[in-house]
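Only a single protein chain was left out; the remaining protein chains are all shown in position.
Order of writing sets the labels: A, B and C. Residues in every chain begin at 1.
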Amino acid sequence: VPKVVYKRRVQFAETDGAGMVHFSMFFRYMEEAEHAVWRQAGLQIYQPKEEWSWPRISAHFDFKRPLKFEDEFEVHTEMASVTRSTIQWSHVVQRGDVVIGTGTVTAVYVKKLADGGIKSAEIPAAIVSQLRAVFSR
Amino acid sequence: VPKVVYKRRVQFAETDGAGMVHFSMFFRYMEEAEHAVWRQAGLQIYQPKEEWSWPRISAHFDFKRPLKFEDEFEVHTEMASVTRSTIQWSHVVQRGDVVIGTGTVTAVYVKKLADGGIKSAEIPAAIVSQLRAVFSR
Amino acid sequence: VPKVVYKRRVQFAETDGAGMVHFSMFFRYMEEAEHAVWRQAGLQIYQPKEEWSWPRISAHFDFKRPLKFEDEFEVHTEMASVTRSTIQWSHVVQRGDVVIGTGTVTAVYVKKLADGGIKSAEIPAAIVSQLRAVFSR
Partner (left out) sequence: VPKVVYKRRVQFAETDGAGMVHFSMFFRYMEEAEHAVWRQAGLQIYQPKEEWSWPRISAHFDFKRPLKFEDEFEVHTEMASVTRSTIQWSHVVQRGDVVIGTGTVTAVYVKKLADGGIKSAEIPAAIVSQLRAVFSR
């Protein structure tokens, strides 16, 4: 399965009193990796005045080993599944060959309604094809 | 099932450019609620020089509705399952009667090894009973 | 000088690898305390679709002693100075009688321009008087 690799270093503010990266940070690392895919596709996942957005509906992470201050690591990302209005991203966080953890984040394409609410909508085909193209380079 | 309720208000720094609480924050809210249970049990989940700790091995959240700046909300927490060395905490985040989302966090009791590593260990019975007592008050 | 007191407990995610609250968190604590004053005044410092906002133009903190996980602390806040378009808030962070640190945050009242920019404007007198009233209760 083709994956896109996002590289990062652990910053001090991301560690906690136990001397390792706080578990909530891995959800931010997964989001950063996903957003890097959007940029490589020439797309923006967020624009302040658009009628659409991509809220998350589900997120999961399994923690295998700790990351520590100054560790360099990679997030290996794939598009795990695409439905009419959702994309599930699958991520493996690695330090070299060592798997630190694995997770998924599912986002839904929504249109903003006049009453301030949102409603899921069909993802434009061009978006899916541009995202997929990143993985076949 | 008995639950413990933790009350909180959304702070501005917890919101993101989409005008709602960033999805990674819900993992922090679940942790805050769990730690409130430990305090009510008269226990500490973290002490800097102890030979044990409670790293997380798995975390999950399903997002139903957004939380926004200044929203007051509650986290309803229960001990979903206890094994020899793990506790799975289950959480419902609510704003009034509206369910914002639901999630679980699984923590493992470990002993610190001389080589800097960690190894899962049997949770002391007193810890489990003191935590359980919080839910039967 | 009259002060408003905001009470808080240190959460685990706010600590860093040195076992104390990360220094950047104190700027969030000061903001939380300021926003509590706005709420007590019956005002909102932020509304998503308003034509005004309150960006910060300067922030400072002097760190005297560390805060640690689970510490309960207070932020004692006063309106240090008010100009045509700015308010400088002054804060003392205390754990009991022990001063943890002191800081200031200056915010400017701005109008949003049609071109997406912002311009400082005269603070409505009613806002200043409602904020001041909180300190004379």
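FYI, a contact is a pair of C-beta atoms (placed from the backbone, for glycine too) under 8 Å apart; a residue touches a chain by one contact, two chains touch by 3 or more.
Because the structure is predicted, anything quoted here is derived from the model rather than measured.
**Student:** Check the options C:8, C:28 or C:95 and report the residue that touches the missing chain.
**Tutor:** Missing-chain contact among the listed residues: C:28.
**Student:** Which listed residue, C:7, C:39 or C:60, touches the chain dropped from view?
**Tutor:** That would be C:60, which touches the missing chain.
**Student:** Provide the residue numbers of chain A that touch the chain removed from this figure.
**Tutor:** Touching the chain left out of view, chain A contributes residues 11-13, 19, 28, 31-32, 35, 39, 44-46, 48, 69-70.
**Student:** Name, in rising order, the residues on chain B that touch the hidden chain in the full complex.
**Tutor:** Per the touch rule, chain B residues meeting the hidden chain are 12-13, 15-17, 19-20, 22, 24, 68-69.
**Student:** Footprint of the hidden chain on chain C, which residues?
**Tutor:** 17-18, 20, 23-25, 27-28, 31, 46, 48, 53, 55-63, 66
Assume only the chains that are shown with their structure count from here on.
**Student:** List the centre-to-centre spacing of chain A and chain B in whole Å, with centres computed as mean CA coordinates.
**Tutor:** 23
**Student:** Let me have the rounded angstrom distance from the C-alpha centre of chain A over to the C-alpha centre of chain C, please.
**Tutor:** Chain A and chain C have C-alpha centres separated by 32 Å.
**Student:** If you average the CA atoms of chain B and of chain C, how far apart do the two points sit, in angstrom?
**Tutor:** 28
**Student:** Could you tell me which residues belong to chain B and also touch two or more other chains?
**Tutor:** 28, 31, 46, 48
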